[in-house]
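Shown here: the complex without one of its protein chains, the others still in place.
We just call them A, B and C in the order they show up, numbering each chain from 1.
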Amino acid sequence: MIPLEGQVRIPSGCAVSAMISKDGKRLNGESIIESMVPMHDRSNGLGGGFAAYGIYPEYRDFYAFHIFFNDTQCQKECMNLLKEYFEIVQDEHIKVRKMPQITDEPIIRRVFVSPMQSVLRHLQIDEKELVVRIVNRINAGLNGSYVFSCGKNMGAFKAVGFPEDVGRYYRLEEYEAYSWTAHGRYPTNTPGWWGGAHPFCMLDYSIVHNGEISSYDANRRFIEMYGYKCTLQTDTEVITYIADYLLRRQGLTLEETASVIAAPFWTTIDSKSEQEKNTYTYLRNMFPSLLVTGPFSIILGFNGGLMALNDRLKLRSMVVGEQDDMVYIASEEAAIRVMAPDIQKIWSPAGGEPVIVKVKEGAF
Amino acid sequence: MKRIFVKEEWCLGCHLCEYNCAFANSGLTDMVKALKDKKIYPRVRVETDEDGITYAVSCRHCTNPLCVKSCIAGALSIQDGVIQIDHNKCVGCLTCVLVCPHGAVVEDEKGIAQKCELCMKNSCGAPACVAGCPNGAIVYEERE
Amino acid sequence: MNFYPEFEVVRNDSRCVRCRVCERQCANEVHWYDEDGKILLSDESKCVNCQRCVSLCPTRALKIVKSDCRLRENANYSDQTIKEIYRQAETGGVLLSSMGNPNPLPVYWDKILINASQVTNPPIDPLREPMETKVFLGKKPEKISRNEDGTLNTELPPQLSLTMPVMFSAMSYGSISYNAHASLARAAEKLGIYYNTGEGGLHEDFYRFGKNTIVQVASGRFGVHKDYLEAGAAIEIKMGQGAKPGIGGHLPGTKAVGDVSKTRMIPEGSDAISPAPHHDIYSIEDLRQLVFSLKEATEYRLPVIVKVAAVHNIAAIASGIARSGADIIAIDGFRGGTGAAPTRIRDNVGIPIELALAAVDKRLRDEGIRNNVSIVCGGSIRSASDVVKAIALGADACYVATAACLAMGCHLCRSCHTGKCNWGIATQRPDLVKRLNPEIGYKRLVNLMDAWRHEIKELMGGMGINSIEALRGNRLMLRGVGLTEKELEILGIGHAGE
Partner (left out) sequence: MKRYVIIGNGVAAAGCIEGIRSVEHESEITVISAEEHPVYCRPLISYYLEKKTDLQRINYRSPAFYADNGVKVIYGKSVTKINADTRQVTLNTGETLPYDALCNATGSAPFVPPMKGLEKVKKQFTFMTLDDTLALEQAVTPESRVLIIGAGLIGLKCAEGLHKRVAEITVCDLAPRVLSSILDDTCAAMMQKHLEANGIQFCLGTSASEFTGNKAKMQDGRTIDFDVLVLAVGVRPNTALIQEAGGKVNRGILVDAKCSTSLPDVYAAGDCTEYHDVSSGTDKIMALMPNAYIQGHASGVNMAGGSESFDCAIPMNSIGFFGLHCHTAGSQPEGCQMLEEADEEHIKRLFVKDDRLTGFMLIGHTHRTGIYTALVRNQTPLSTVDFERLKIEPQIAALGKEHRSRVLKGVI
């Protein structure tokens, strides 16, 4: 029997793509879908997905849970759990386009929720922590239910299939976002599961990732000390948790986070100024188990921006393009040229050097 | 130039330097064949002092060598700082033995003089006593 | 009762050139030259098979072989067992042994295999790409903090910084020689790692290696004073030793001579007996007090290591230590070496380091306190692959001693307790101590560690890992072969093929 997603660790190769408007201009999903087409061969039809930021302005204060249910029984069970902790503001189907390329679809729901204040007071935690805990509980504990997106004013859309098909399936041309990320998957030993497709999300953090990290179990075993459960056994999942842990729980900046995940080599650190040396040394000393090695190019999306990062040896391709207020990132230049045919400025960031793009304050 | 120096604090008195020397200068490739049932005539000798401290003595390659000045046959000479002996010229008068203040020139099995030539003329190329010393008690290095 | 000697000296007289180096170099006086017959003879009953004569014989005329004179075959009562009974019947004494447990108990390292990258991600070539082995040992705080200007407050509790995840573990001055200590100290300095004084104090000549020294405080408190504590880079409280869990140490008076007695601060020639427990530590809370006493005495500048033997409930013990204020836990497995231990204890008490390490690492993670302490494991780390496996199981660094002794010349004859080490390591006899020239000893140690570092890098590169941090606790990189479900479960690794 072929093991299911989560029962075995799945290495996979991939394609990633992203576009963001620094002015906060919202663009529909047409472009990002098209960008995945020339990178078709980087996926094998076993997973594709997108994350979009700024798509639910009218529900901006509520957590938008995108959930897969195997059946209505699971759905009922899960909703009952949610109701214990959250006010359900809206509970709806995510509209999809029926197409032969996408089959075996689960029930796909979108639920806007608001944490109950009484619960927060009782548990003495903030609302984000509550979301994380409950999502972990559902994903690890409730068989047949899987929350694949849980941030505010953002959402992930993913399925088993080629990414361009997945985009059409979810009718992404109908959504408008100031920031889009996309992923096409090439898992090597799984039948593919909808939940296992990327992006992987936690709160408003979404990760699309191309690579196979060699530090996986070191990262996993560390991060699991802090309440995260790596149920999917994928790199993307653990990187998302690392990002959440460092950015949200430890309060590191994006740059500092990048210096933990793709830490500069000691020889590089030695050449830095005394203060930088102290900082980098401190971060490596403090979070040694969160260093990610092996090939990866990741795009971390969050409300108001994104960060692209390569492993420190740059073992995976990743190029960045810039035109006017738009920044494009992709595994291949061809993808960028689809999104912006006339683009002039394209470069390949060095390994371990984060590319951080932020939308202008107040524009999202 | 590089010379042999002795670190007596590490000499174990094992006498292996003498055997390695005799072997190195035997011209043979097998130590058993070279030394078996033979009296050895090494160019380095292990001495023991009154406290039982041992150390190896070989030619110091003096900068102003009495042996060279005393050689009646002109067989001893200094070449690039190394005091060498031309065994073909030596007639075995042993005047060099009589004048060497360190007792480093000795008679060989054929009755002519021999001395440490830093293994420059045998197949070792570098002093065999140094290479074979198990404890680094003889070193071959440059010193002022 | 007389036995046929355990070893036979086989001398190939056709090769012997009568250089007599065997005779001169045998402290056990096995060989002697017969002037009349012009032949070398031997008294094999004294031979411990240390191979000194074999090693120095310039013509390879010697070999030492195990005697084939056996008692009648008996799978239950082995020769060894029977001879030990005879010896005890004769002497009425406790049998003594040295170095690590030689019995054929499982070596889990040898049943664990390491992963390598193929196709889906690339192996990394350490000759072409940076490959990092630097490790910090010490407590990591729960959370970062920032200065008023928003910059990171980069102060951390005291840490040890190692260029590679290996240190020389405790061997006391007394159990080993001055020159052995000199070699270890110099090598540690050169390598940018640490050596450990063991429980015999620190010879005044070696204070200058302080920044690469771990000073040990054991139950006998030999040589412990304020300057000593302050001399090192870390302080280790020795609660136990893998080779002899549950008992103290015993340095025979014959080894407590000269500078050894001075360094230990005990009268010359007196037996140095360290008690089984620390008499001020009868429980975990007492340990906490000692940890903080030592920190107090050294103004919290130095990390404190607590070293324990791997015993059955090691995970719980480690959990206690992780909460005691200690910065580093050192776990010593039952195959670890010793300068002298009762045979029965060495061979029957304690558990393998692999299982202990896996259990401790898991327990500390389960309890969320893995960051409270670093884990150092020892007790027969024999090679770079053992190191890699230990790190992948969860250790921050490894302690090696037997391998270090081997590098210095030890031939594992397991006769340290006789004090007549022919290799100048486990002896205080000046003529024997002299045989270890630290100039050579330190270089060999440096070579060994350099070689291991290269191998560690090769293995890491193969796994696609370019920094040792990413290997630590990365158990996915390990697979077991020929192990039971239970063993795999404890080790936290899959079986090969899974």
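In the analysis below, a contact is a pair of C-beta atoms (placed from the backbone, for glycine too) under 8 Å apart; a residue touches a chain by one contact, two chains touch by 3 or more.
Remember, predicted model here, so these are calculated numbers, not experimental data.
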Q: Using the whole complex, pick out the displayed chains that touch the missing one.
A: B
Q) In the full complex, which residues of chain B touch the absent chain? A) 3, 5-8, 47-50, 55, 57, 60-63, 66, 69-70, 72-74, 88-89, 91-107, 111, 143-144
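Everything below uses one rule, namely that only the chains that are shown with their structure count from here on.
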Q.
With centres defined by CA atoms only, which chain is the most remote from chain C?
A. A
(Q) Going by C-alpha centres, which chain would you call the most central? (A) C
Q) What whole-number Å value describes the gap between the mean CA coordinates of chain A and chain C? A) 46
Q. Chain B to chain C: how many Å between their CA centres?
A. 43
Q. Of all the residues in chain A, which ones touch at least 2 other chains?
A. none
**Q.** Residue numbers on chain A that touch chain C, as the complex places them
**A.** 9, 11-13, 188, 211-219, 221-222, 224-226, 250-252, 256, 263, 265-267, 275, 278-279, 281-289, 291-295, 312-313, 315
Q: Using the touch rule from the top, collect the residues of chain C that touch chain B in their complex.
A: 14-17, 19-21, 24-25, 55-56, 58-59, 61, 434-437, 439-440
Q) Once bound in the complex, which stretches of chain B touch chain C? A) 7, 9-10, 12-16, 18-20, 23, 31-32, 35-38, 132, 134-137
